[in-house]
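Sharing a structure, written as structure tokens. Questions coming.
Missing here: one protein chain of the complex. Every other protein chain is in place.
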Amino acid sequence: MKVLGLIFAGGRGENLGLLTTKRASAALPVAGKYRMIDFTMSNMVASDIRRVGVLTQYSPRSLIDHLGSGKEWDLDRKHGGLALLQPYMAINNKYWYRGTGDAIHQNMTFLRRSDEDYVLMASGDHIYSFNYSDMFNYHFSKGADVTFLYKELDDTYNLSEYGQIETDEDGRVIQFVEKPSENVSNKAFLGIYFLNKHLLMDLLYNTIPQSEGYDILLDVLIPNLNKLRFYAYKFDGYWRNTKKGVDEYFKINMDLLNDEIRKQLFYTGNTVHTKLKDLPSPKCTGTAHVENSIVSDGCIISGRVINSIVSRGVQIKAGAVVENSIIMQDTVIEEGAHVKYSIFDKECNIRTEKRLIGRKDDLLVFEKGSVI
Amino acid sequence: MKVLGLIFAGGRGENLGLLTTKRASAALPVAGKYRMIDFTMSNMVASDIRRVGVLTQYSPRSLIDHLGSGKEWDLDRKHGGLALLQPYMAINNKYWYRGTGDAIHQNMTFLRRSDEDYVLMASGDHIYSFNYSDMFNYHFSKGADVTFLYKELDDTYNLSEYGQIETDEDGRVIQFVEKPSENVSNKAFLGIYFLNKHLLMDLLYNTIPQSEGYDILLDVLIPNLNKLRFYAYKFDGYWRNTKKGVDEYFKINMDLLNDEIRKQLFYTGNTVHTKLKDLPSPKCTGTAHVENSIVSDGCIISGRVINSIVSRGVQIKAGAVVENSIIMQDTVIEEGAHVKYSIFDKECNIRTEKRLIGRKDDLLVFEKGSVI
Amino acid sequence: MQSSIVAMVLAGGQGTRLGVLTDDIAKPAVPFGGKYRIIDFALSNCVNSGIYKVGVLTQYKPHKLNAHIGIGRPWDLDRKGGGVTVLQPYTYESGKAWFKGTADALYENLDYLDKTNPKYVLVLSGDHIYGMDYMDMLTFHISKHAKASCACMNVPLNETYRFGIMVTDISKRIVEFQEKPQHAKSTLASLGIYIFNWDYLREALIQDAKDESSSHDFGKDIIPKMVEDKDDLYAFEYEGYWRDVGTIYSYWESNLELIQSIPQLNLYNDSWRFYTRTEEMPPAFFGKESVCTNSLVSEGCEIHGVLNKSILFQGVQVGKGSIIKDSIILTGVKIGDGVEISNAVIAENSEIGSGTRIGVGDFAENEENPGVYNSQISVIGYNTNIPENAIIGKNCVIHSDVNQDSTDNWHVQSGRCIR
Partner (left out) sequence: MQSSIVAMVLAGGQGTRLGVLTDDIAKPAVPFGGKYRIIDFALSNCVNSGIYKVGVLTQYKPHKLNAHIGIGRPWDLDRKGGGVTVLQPYTYESGKAWFKGTADALYENLDYLDKTNPKYVLVLSGDHIYGMDYMDMLTFHISKHAKASCACMNVPLNETYRFGIMVTDISKRIVEFQEKPQHAKSTLASLGIYIFNWDYLREALIQDAKDESSSHDFGKDIIPKMVEDKDDLYAFEYEGYWRDVGTIYSYWESNLELIQSIPQLNLYNDSWRFYTRTEEMPPAFFGKESVCTNSLVSEGCEIHGVLNKSILFQGVQVGKGSIIKDSIILTGVKIGDGVEISNAVIAENSEIGSGTRIGVGDFAENEENPGVYNSQISVIGYNTNIPENAIIGKNCVIHSDVNQDSTDNWHVQSGRCIR
């Protein structure tokens, strides 16, 4: 059985504000050296998926740069491999993608030509480590038409922001409610679907051309909830969705300071592949102090770094203090500056003695290239 | 000195009719195994250009498939290499490319970030073999700001369909007229320009945002004809532009049966790279007769082939006759069929005993997948 | 299943019976079928069978072979984890020697296999022409709970003396092995394609390495020992096309088999492609006076003469009025006008002057090496330059780099050799 991977990476992620003015949410840097899409891409590759289509639309440049020819995921292949699916102009087709369903519909040729019989669809801005094979096996053992991945959310999540699933004893989905005002279940749908490719194509042909909505979930699949056999497979590991907003993005990064979560994502699960940058190991000089933090390659640390995520090529000068912050690539924190509860996008420069103190519930966010 | 290559491959080429309903003219198959863009790409690579941006827009899929990661041109590099520049949606930018000038303007970041100082711009649908270095040297020896490539056209060209250049004794361009009703010169501009990257960026910044026209030549460069030093370098070899129409496309293919032209394009000039297809050598069976024709890999020929171009994977069955025709990939001509002065796009099937006889001035064109 | 298997391709073969064709290259690097080299068939079978971890064991004149395999791109074997690895002999502190035999070659690369740690090891020869799905064989191997399996083919009884013959019981278990027997008890000939459980093979290789009386060869030592020990060794019957192009005649014949109207080995099969590395050249051109039947004509060829029952490799030029039949013309050969060639193999980059005739006269025994050159076929070596109007008989050999000054008499009679 061969599975085609489709990753939705076209959305901006409006809740992410300044962080996504020039990139799609799937291209957001995370955990020091990764971008969000690395996790889904790596999960797919680890699950023996050899052809991956990435649906892009909003500001795709950094995503395109990052993925390149797919080398790092070993997807630069003669047969199969990585396909970047941007909307394009054709003789009878001059639309941008109007939704996830429309996006796939516009790429029907890609689906038709691929020799895979099944499709796994997933978002490019989620973080988790999972071998989808378990879900595939579940799908076949249940004789399902469509299988959803879900997770039982605890109270660190705002349940009402997630689509909720009700299942019968067998695991069959009997109800789906999108972000209800009143919760019906703690089983949240994770936006990851598995189904037969030809069934998907059939559903799209019958829906999109005469539809008013273009969402793969709400307009294409869910209307068939009673007609087809929808099943739900439970995921137990760490899973978060960046798109929920800046606070969620901050939480995800801080979660990585937890030994258990870091182990689950990087050491016991799949190798997470990302674009290589050829930087040397980070250096701590004589005045450095690093505590409960992640420090990436190419950094030179002379100041104090506490409870923070430091991306590649960052310099933290002597006497500077960085606490509970996320510092993205190539940012420089000058001597004596003090930052706390802040997120600095790439290539910022924080001047000598500057104080930038946010609060846990009121994070400061500085866009790419800020000089403060 | 490093040069950035930019290839315009976004246009449909309306005059090509059925041949470009589903592909850009730069993606049109030619000479049995190539596509039009191969010639410009290979010329650039042979001229030591290590970063090439291909501006795509209209039906880019076959172009994207064809170019892939640029492997065949050795452009799948860590630094530099091939960039496919499609229009995209961003926070303040929701246009398709409105012209060649606008296309480059929308990709200003690509220009800015590249470490090349000069830009060579060329069309993706011309056929010729040329090492641009000669033009670069001429540019510097003249102290030019912009250098055009031109050719003195003989009467096999319809001169009035070309932009015409007048130069002074030194070679400086003193007049440019786009497709005039009355010819001013037999020096036709070949749509190939060389200039400083920063000058180009400057001109675009000053033009595109407040312009009504978006053409790089007519709206951005020519208005500065008197202010800047435009020079013209003469190209003497074989050169043709497919975009001119179906007859021109046919002529180009037939030209390749000429020993001199074939030699110039393939044997004495640059290696022409194209996507590999892994097909075996063509087989002529006991009933085959092949005369004055090109036959590509993967073909099995049992019929008569005269004055024709046969692309990869074509089958011509016993008793079939193919004369003065272009047969694209994977087309099958069944037993006893007779075709003449016809162009068959990919995957056509011409049934047994079918007669399809065009005339030199009235070619028959069959679109991809026709079953006749 | 597929990722648990590693293929080890034995590509050290010298191929002495191919005469001048293997003067400078190993047998697996010899060109075949218009654009391939012999090893392409084994490598393509691997990737078509879904085996993406391949070790190629080289030794004899490996440069051409190494350049050909390179990083494995043509076979899509340029992979991050796995892909193709060329394994050459290397020096130890103690100053160790070359591979002694095929089994020794594997033994010396135990570390490669240990690191990969597969469940199964497929051992192949890089010398054979065939298209085979190794997964069928692996399925057989697994279903038999075998420790080793050996692919076999039924051959005519009168040819059994040329092969290693496997005698099996009704369950296909091998009960006896006869090496090139005078009186064969079976017609099942071993094809030199083995699947082993890795742990079992590992032990066998280590034991064999300790055995000083062993010649460290799979066919001569490892397999007979396994049969003797009554280990679970099974014969997988293969029924498709398979050729060991070991002699000049079989090389010539196997090439020409490809142009049959329904060849046994179909190169044009979409679902079982053969991959290779080639020069980038434009498609073949046939001139106004060309006549071409029953032939393969590769890219870069320019044909102005008459071809019949011939294979032309890339970039061959044939002048006006020339007639070529029953011949194999390798890459880059330039043939003048009015040349007549029949029953010949002409190696790469040779030039044949106008008016020359090759393959004329009656058969005569070869004066130099009748063991190797023993058919009608004349062989012209690499980079030769044959003058105009030369006459070359049957069963002749023109050695590589010969030019017009190499002899005064270019009327070369059948069976003669020119150095």
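Lettered A, B and C in written order, each chain numbered from 1.
By definition in this document, a contact is a pair of C-beta atoms (placed from the backbone, for glycine too) under 8 Å apart; a residue touches a chain by one contact, two chains touch by 3 or more.
In this text the structure is predicted, and so the values were computed from the model without any measurement.
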- Message: Just to confirm, in the complete assembly, which displayed chains does the hidden chain contact?
- Response: A, B, C
- Message: Using the document's definition of touch, tell me which of A:Val290, A:Val321, A:Ala337 or A:Val365 contacts the absent chain.
- Response: A:Val290
- Query: Residues of chain A in contact with the chain that isn't shown?
  - Reply: 31-34, 71, 257, 262, 265-266, 271-274, 276, 278-298, 300, 305, 310, 312
- Message: Touching residues of chain C against the unshown chain: what are they?
- Response: 14, 58-63, 70-71, 78, 88-93, 95, 98, 111-112
- Note on the structure: Listed in rising order, the chain B residues that touch the chain left out are 71, 74, 77-79
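As a convention for this text, only the chains that are shown with their structure count from here on.
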- Task: Would you identify the chain whose C-alpha centroid lies closest to the centroid of all protein C-alpha atoms displayed?
- Result: B
- Task: Would you kindly say which chain has the C-alpha centre located farthest from the C-alpha centre of chain C?
- Result: A
- For chain A and chain C, let me know how many angstrom lie between their CA-based centres, rounded off. 50
- Query: So which bits of chain B are touching at least two other chains?
  - Reply: 71
- Message: Can you list every residue of chain C that touches 2 or more other chains, as numbers and ranges?
- Response: none
